[in-house]
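The complex appears here without one of its protein chains, the remainder shown in place.
Each chain carries a letter (A, B and C) given by its place in the written order, and its residues are counted from 1.
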Amino acid sequence: MDKINLRNDYNHAAHPRVLEAISAASEKRFPGYGTDEECAVAAKIIRHLTGQADADVHFMVGGTQTNLTAIAAFLRPHEAVISMDSAHINIHETGAIEAAGHKILTIPDAGGAGSGTSDFKNTTGAGSNIEAVGKASTEGKADTESVRAIIESHTDEHMVKPKMLFISQATELGTVYTRAELHALRDVCDEYGLYLYIDGARLGCALTSESCDLTLQELASLADAFYIGGTKNGLLFGEALVIRNPALREDFRFLMKQRGGLLAKGFLLGIQFRALLEDGLYFELARQANEMAARLDAALRTHGIPMLTATVSNQVFPMVNKDQLRVIEEHFLFERWGGEAEQGTPIRFVTTWQTTDAEIQAISELFDKKGRTLRLIQ
Amino acid sequence: MDKINLRNDYNHAAHPRVLEAISAASEKRFPGYGTDEECAVAAKIIRHLTGQADADVHFMVGGTQTNLTAIAAFLRPHEAVISMDSAHINIHETGAIEAAGHKILTIPDAGGAGSGTSDFKNTTGAGSNIEAVGKASTEGKADTESVRAIIESHTDEHMVKPKMLFISQATELGTVYTRAELHALRDVCDEYGLYLYIDGARLGCALTSESCDLTLQELASLADAFYIGGTKNGLLFGEALVIRNPALREDFRFLMKQRGGLLAKGFLLGIQFRALLEDGLYFELARQANEMAARLDAALRTHGIPMLTATVSNQVFPMVNKDQLRVIEEHFLFERWGGEAEQGTPIRFVTTWQTTDAEIQAISELFDKKGRTLRLIQ
Amino acid sequence: MDKINLRNDYNHAAHPRVLEAISAASEKRFPGYGTDEECAVAAKIIRHLTGQADADVHFMVGGTQTNLTAIAAFLRPHEAVISMDSAHINIHETGAIEAAGHKILTIPDAGGAGSGTSDFKNTTGAGSNIEAVGKASTEGKADTESVRAIIESHTDEHMVKPKMLFISQATELGTVYTRAELHALRDVCDEYGLYLYIDGARLGCALTSESCDLTLQELASLADAFYIGGTKNGLLFGEALVIRNPALREDFRFLMKQRGGLLAKGFLLGIQFRALLEDGLYFELARQANEMAARLDAALRTHGIPMLTATVSNQVFPMVNKDQLRVIEEHFLFERWGGEAEQGTPIRFVTTWQTTDAEIQAISELFDKKGRTLRLIQ
Partner (left out) sequence: MDKINLRNDYNHAAHPRVLEAISAASEKRFPGYGTDEECAVAAKIIRHLTGQADADVHFMVGGTQTNLTAIAAFLRPHEAVISMDSAHINIHETGAIEAAGHKILTIPDAGGAGSGTSDFKNTTGAGSNIEAVGKASTEGKADTESVRAIIESHTDEHMVKPKMLFISQATELGTVYTRAELHALRDVCDEYGLYLYIDGARLGCALTSESCDLTLQELASLADAFYIGGTKNGLLFGEALVIRNPALREDFRFLMKQRGGLLAKGFLLGIQFRALLEDGLYFELARQANEMAARLDAALRTHGIPMLTATVSNQVFPMVNKDQLRVIEEHFLFERWGGEAEQGTPIRFVTTWQTTDAEIQAISELFDKKGRTLRLIQ
């Protein structure tokens, strides 16, 4: 029997309505590089949904490429990005931002004693990640005090100049920024002349989270630029970058082409985003992913398994003991999320609109009420 | 009525069998980033077809990205690429190679009097290109004498060090390198320690050209690395990079990720290439595109319209007079290929497996035997 | 006997008054990185001499570093530089500009039949250079028609965007731009929104040339930025970059530091430039170098030796036959300037304020009136 795949939210092709939209267009011919009507319509929908009537909208294939292209386009060579230690750009993009010439200044996810260094705490294994054991207060989110401290400490031309705050909504830990938090970060950015950029690879799950009091329109009004992630929420591939700040718009397509991100058959992005956004499918899928995460969280708690952070979007971080880990490994695909700790080993499950109740039920069948492992499923 | 689109070979989605293969996989879940079984099978097919049993095969989304990633991976900072002036990397990738830090040393397509400068001869209009009016002998192909002269002239550390010869098969002018030509270039590369890299965006049309006496296996044995273009020959997107030279293989996936080219749902590339290659669809589509180009060429010649270069693959370059240009513009989408010259204005038509006889017939209806324009089609 | 060194203008330490100024300061202590009083005074002198009361002045160590730092600071990643093929940045800086991410679009020095390719014509040997045999009309100088043609041919985001015109005054061929030529280039730059940057490695010799009707003030008013070369005109090292365009001034010192060009003991640059500029030594030395070049030119012509270009500054380009070349090689250090041609082999002599009449006389002793070689000097 195949293992149940809760490893990530990019393990399947696309929602059927998205595939149908592509098939339906297969007899047509289109202009190249996103200059087609489908992209125009999709961009119009995005401008409407975000309330940014004159924003630039660019469709790109993947998140790393979107981030690196935006940063290459927005910053001068000596300007730096502030992000969390755990940020995707800092850990999991193989130095893409540095390869574009820019330093990342990081806020540690956990500052506690023994937390190790800022770059590698407790990370292990292929595709593993950074955790913030013992500092529930940050939960992967940037705080104004830390941002301010980094900016204030960069005072002259012997150091880089902080110019962009990069945050993810939802974060790498599945947490979400609230209205108040985002407004506070915007204020710090305004005070010091920084751009606020939001990585929205999981923006749908963030905005439909019950913990999130932000609307898409409000978020859009606070960011200089952000992207709406499609790859992890129903599309074959695709991220829609929205550039609100007019100062950042000039010649962006030159940068897309230069960094290899201007898709020849750009109309495929327009078709997909139109299918995803014109009838609310985007929010529907995200809400469903969150709901399945909530059920998974509840199932795990039933067996007395604690969580690294509260589950508020589509990522679930149980802390399991050795026996639990062993039995889960036999039946599920997932990620380790840092090394073994006293409270248990943190692991990550990710749910999507495709996650089934049967898959969640399967986890319950592994443990008794006290979390002791039962007979293995064959 | 819509204009007939002969502008390029990326104006439609994909071949039905490719779309079906994706749909058929839509219930499955896959490992990420190309570590899946579909990619493994597709790579195996490619190793078999190329006769390179131990080559590395990497699947990427687009040509510019493949070129820039390969060059970034293969060269040290002071090492330069030799290419034709008209090469895609030199003109139409927005400085992607320079953005990766490398200089391109160019061989002029035309050295004749009045040819203007090496970077911009006779180029006009959006998406326009470089031509080689008056030097039929090069036809967009690198020659050993020019390559040797560039290498010999770079003699010390005050200049860059030529380290890669970049050629396209077919070239930007639709011409193809023969066995003898490719062997001669390989010999020069060996003599001076250069890598030979072949951009195969239109490799299918080159290999199925009647002017080409090269097999895929022989080409593969002569290149250090090359890619098999899928975007322009049946796929939604996708290029398969084959790295034959073991010295160039190390850590290539790091570079793919760093440059934004490691597709999250990499299995989509595996699925597509498998569908394209396992039953010979790839060669079938290319042959069909060439056939339609040959018919278009014949139709144009019937009306006395001369060609910039002989039509040997899926690109056709008629030289039209003002009246002809005007009537063609009313009915067709195509590219200008440089500015007006005495012999006429060169334009480019590109055919694909989707091009129909009716579309080619439509061109004949515009002209009489002497190339005089007839009543316009309504 | 040592060979007579007419190979270049950086083969000796510095003018005695410059060395004395450094020695005189050896008991003092200074703030670091050019924030000292000597740099302030030298900058003030430069603002006065150039008539640019509010220009930014930065002191750097060498020309390649000045060029690469300025271009890295002034251009966005997709913006390109236009220069002559023979420009120092294109041939003799080992791809420094490309390593900073920018493409160079080149104007060929010679467009005649058989001129070979744009990147390497007739260049041979260590430290060899580009020549312009047979096209006396360009003489290494950019013309408005070529500049305009390059700009006009770059029309969309698939190509780089020309944004800077880079010229050298004097050029690599020792020629100088006149007032009319420089105004015309400025006009083209204004028309298309390009920056005009002038490499002044040999600015002193250009401005004191009898062929030059430009003053330093007029040149300064036409360039967005330029540098006053010290290394080749009396200093141990040092180039003074003047940034006139306010839009290009921001944060320039960050770029200097980032590219390794902010000298710790920056006061050494201030001291040297002050000594060079405050009493007119700069122009005196340049005029003397030109005078010696004129005498050398006259001496060579006496023996019937033709010149590649007219001698107007401190570089002299005789075309010598094989016998002449052989005897010159026995007695002098010089540069080859391209390969053998029908008219002879071009070579380059460079004179400085240190060149003596005896050294020039020595050349006359090698030949008779008809240029036949005489007995060799022992």
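Points worth noting:
Simple rule for what comes next: contacts are C-beta pairs under 8 Å (C-beta built on N, C-alpha and C of every residue); 3 or more make two chains touch, one makes a residue touch a chain.
Everything numeric here is computed off the predicted structure, so don't read it as measured data.
For the chain left out of this panel, the touching residue among C:31, C:193, C:246 or C:304 is C:31.
Touching the chain that is not shown, out of C:5, C:144 or C:215: C:5 (per the contact rule at the top). For the chain left out of this panel, the touching residue among B:4, B:49, B:72 or B:216 is B:72.
Even with one chain removed from view, subunit C keeps its contact list with that chain: residues 5, 7-8, 10-14, 16, 19, 22-23, 25-32, 61-66, 68-69, 93-96, 99, 231-232, 236-237, 254, 257-265, 267-268, 354.
If you put the missing chain back, the residues of subunit A touching it would be 77-78, 80, 85, 91-95, 98-99, 101-108, 111-121, 123-128, 146, 149-150, 152-160. Take subunit B: the residues that touch the chain left off the picture are 33, 72-73, 76-78, 101, 157-158, 160-161, 251, 253-258, 262.
Going forward, only the chains that are shown with their structure count from here on.
With respect to subunit A, maximal separation of chain centres occurs for C (centres as means of Cα atoms).
Centre-to-centre spacing of subunit A and subunit C amounts to 51 Å, using the average Cα coordinate of each chain. If each chain is reduced to the centroid of its CA atoms, subunit A and subunit B end up 35 Å from each other.
Residue numbers of subunit C whose C-beta contacts span two or more other chains: 77-78, 101, 157-158, 160.
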